[in-house]
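Take a look at the structure set out below.
Note that one protein chain of the assembly has been removed; the remaining protein chains are unaltered in position.
Labels run A, B and C following the written order; every chain starts at residue 1.
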């Protein structure tokens, strides 16, 4: 159950880091959507290890194979299965860890839950599982672009103690090309260089660093989401906290906003571009009000802890409960942030695709002049600043 | 769909702030659990308005009526329905707002989604809906206590710019009695007084303040949760962000942890009290590793924005998109934090009760000397510091 | 979990036969649909006991109270809660049965599952629970009528060994008024009289009889349903077998069709009324092909066993496993068929409403000249004979 996400646009992932293959099944995708393996490969290439000096040199080709649900370049409405075969498995790298729990890793908790220890590595806890999410996210990206004009861009906003200055990146205009211009995936070149230096310093010390990824979704019309448990921000929070190493989530002003007064934090509503339309005049709410999208840009941030597998010696216990010391070998990222960017995008895309379908199921699709059960069509346009 | 939460221990809420009644249905509760209306009323009393000068004087009795699922003081295994009739409705207080969207409130987004505006108030977006969650949470509390010895305590950690000092509250020992000793529900009396002053100052200005609630769950055994999308921290994040006005979530060190190095952040594993047992030596991971509970105390924080309904004049638009100014009347909390404490507890209890049942369904219940499919029983005891 | 049905149009029921109240919560209903308590009461009146000499004289007013989700006569999109308070409880009628298991009743299996025995009667197993289904079905009926022009009619086709003659009722034209013209709810007066006689004879013997209910849904457009597990006929089969005392389900020719050859059973496709449209030339498939509706009338039959609670002495055991004899008192229907008709309709309505929303979510709503992702609009009209 826990490997599936979404109610209508639903993805199930499978596969362990060192198993023969991993993949996903996407159910509920509308038919006749253009899709091919190249679209999946594009997003997967951004997540792949070995893209730069900042990431693990471990080679994973991540070549996606579409097994079903697509015929002659278009979705059929049937489940879309994607399989990525494993290459470059080196289980021997992990032999030393087979009987020892890595601190702050899932080794111990998996053993406690399932009663076994996979000596080949992290199993489902490995970042490798996120390749399946990115493949599914690429399908969602296509759906959102074709059907609603929604665009999602994420970037690295902080690494260790290096932060972007306020306003250094404009969420209303930043593009994926801006983000990919630096290996660290921070669209501000100066900050990116300082972040890269922080990562290199940690690697040199056999250590690791964490950081923050920010994301904007532009073009989400007002009204997506659900008022109570399945608030748009709640589903996004879950999706983000499901990424390995994620430890925090904010929408809009988040924790900083908790220090403000209502008169400061509240976003006034102002007339929109279209006659009769309204839109938020600023974006401290981050694009959602009461669990529903407001038509403003959706803005969120995700905190990632430093990679738990490090080369430095650490105190821990073995499976028998005896104290020991672990010096991990293997090829690990000193910082997951650059590769987390496409994963954060994928998770947002999956949530938005699901809520697109959910909204249309209950409230219909708004089209100019004809939305009999769905509220005022005027509300659906001209809302972005 | 969006008004239901949980897969096995599943709650559905219904009711609008100014409708005739609200309530919940809890499905999946094990049979023969002691339960009565008094147990529900205890938790509801903590959420009720009018408890102190710090909260809205609006009167809501929140008297729960058990309609089903309980017979002679014990659950039967059938759905448990709870209804709370409304009293003290004053729809006239809201008349002025019927055609105008309150800034940073759900008025506009509900209208955009559903095509109607409830002139009686917030509908499903009202904090009143959370009474149903607290009632359901009281059932979960009973289940967790009886079946697993789990205890959940939340408290106010910050209001506006008033923070607790590091270590001022010890999550390993803080009790509900400590929390309820001050009207602001902060167990440190000095800080509590400063928080109360901040709330009073905001009220005097016709304004509002936000803040942060912290929570600990003690006694959760290692292994609850799920490795991928339904990570324990992911389901908690969703549950917390589904609370009205919640804007951020952290587990363990959260955003602050993103600034650390792995060698600082990683929690060593140390021998536990029982022979062969292990436990985390410190708690920066906040009690979860890879989506599964570690046996350490579960630690999380939730950021709340300042109440959006304030008395001060604000720029906004009416339903026709015309600019206007709104001065809200009505009886609103200048700060939701004191009353959010039982709601944060309820949401954690609901998530934990669900994962208790999910864990036992897949992995069995660990009992000393007999856990054939469920991992080593030795891991299940003596883990808390 | 097991008290909820549907993925998008989702109903949860609660309440025991002799508890203070029962009811349902309907999630996912589109907003702005006309709905009031009178619409629910109309359908409930058909299920109520005491309508004629053929049914139990037990009085249940079944007066529905709408607690949420409707404002000024229209749905709001929020969960719709309906509560029906109990009247005329006579638990003393059941005292004799408190320690004894009624043969072929759920007394024994509930005790085995939950470890308790409700001395007040059938609990969730009582036919009384179906009142909540009928209330929810009335909401679905409204949605299907307004949004898709779908009409559902059920009738009694057999009681004991009294069958309708082939062609005696025409599913393409039979109306609810025809059905309700006789107390037994069989639209063929001659057969109805023989059925009534069979019921009276059983009652006179302190015994009971079973029978068959048939149902037609007219106006379902082609394409509703899902190809694999959630086939339209599969979801209908589940819905029907979930009715107390249901023991069999057929779609189209059902078991009789298993004796035919393909050349006999196959329905040719013939041109429809609209240009380019096609439709089934006969209806042995019962309106579904491969799990999807074909545009032809949906035809199904449900078999009900004879009521298990009878007045005649029966051999059974008590809770301690000792053999004993039971003579049930209380007021029980000698035949559930007449009152099962509205329940069978309700279950079909709930399934169809869910698939209406599911279809539109994935494939869009077909409207003349504009169905970009949804297949040819021409297929959506003129298909019924």
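Simple rule for what comes next: contacts are C-beta pairs under 8 Å (C-beta built on N, C-alpha and C of every residue); 3 or more make two chains touch, one makes a residue touch a chain.
Predicted model only: the values in this text are computed from it and were never measured.
Undergrad: In the whole complex, not just what's shown, which of C:27, C:62, C:178 or C:226 touches the removed chain?
TA: Considering the complete complex, C:226 is the one touching the chain left out.
Undergrad: For a quick check of understanding: of B:31, B:183 or B:281, which residue touches the chain that isn't displayed?
TA: Going through B:31, B:183 or B:281 one by one, B:31 is the residue touching the chain not shown.
Undergrad: Hey, which of A:8, A:169, A:209 or A:356 is the one touching the hidden chain?
TA: A:8
Undergrad: Using the definition of touch stated at the top, determine which of C:87, C:172 or C:260 touches the missing chain.
TA: In the complete complex, the chain left out is touched by residue C:260.
Undergrad: Mind pulling the subunit A residues that touch the left-out chain?
TA: The missing chain touches subunit A at positions 1-4, 7-8, 10, 12-16, 19-23, 25, 27-28, 31-32, 65, 67-69, 71, 74, 76-81, 83, 113-116, 118, 120, 123-124.
Undergrad: Considering the whole complex, not just the chains shown, which residues of subunit B touch the missing one?
TA: Given the touch definition above, subunit B has residues 7-8, 28-33, 77-78, 147, 227, 357-358, 360-365, 370, 373-375 touching the missing chain.
Undergrad: Name every residue on subunit C in touch with the hidden partner chain.
TA: 1-5, 7, 13, 101, 103-106, 108-116, 122-125, 129, 158, 160-161, 202, 205, 207-212, 221-231, 233-242, 244, 246-255, 257-272, 275-278, 281, 284-286, 288-295, 303-310, 312, 314-317, 320-323, 358-359, 363, 371, 373-376, 378-380
By our rule, only the chains that are shown with their structure count from here on.
Undergrad: Would you mind checking which chain's mean C-alpha position lies nearest the centre of all protein C-alpha atoms?
TA: So the chain sitting closest to the middle is B.
Undergrad: Can you give the whole-Å distance between the Cα centres of subunit A and subunit B?
TA: It comes to 25 Å between the two C-alpha centres.
Undergrad: Hey, how far is the Cα centre of subunit B from the one of subunit C, in Å?
TA: Between these chains, centre-to-centre, one finds 39 Å.
Undergrad: Just the number, please: Cα centre separation of subunit A and subunit C in whole Å.
TA: Roughly 44 Å, centre to centre.
Undergrad: Where in subunit B do residues touch at least two different other chains?
TA: Within subunit B, the residues that touch at least two other chains are 1-4, 7, 13, 113-116, 123-124.
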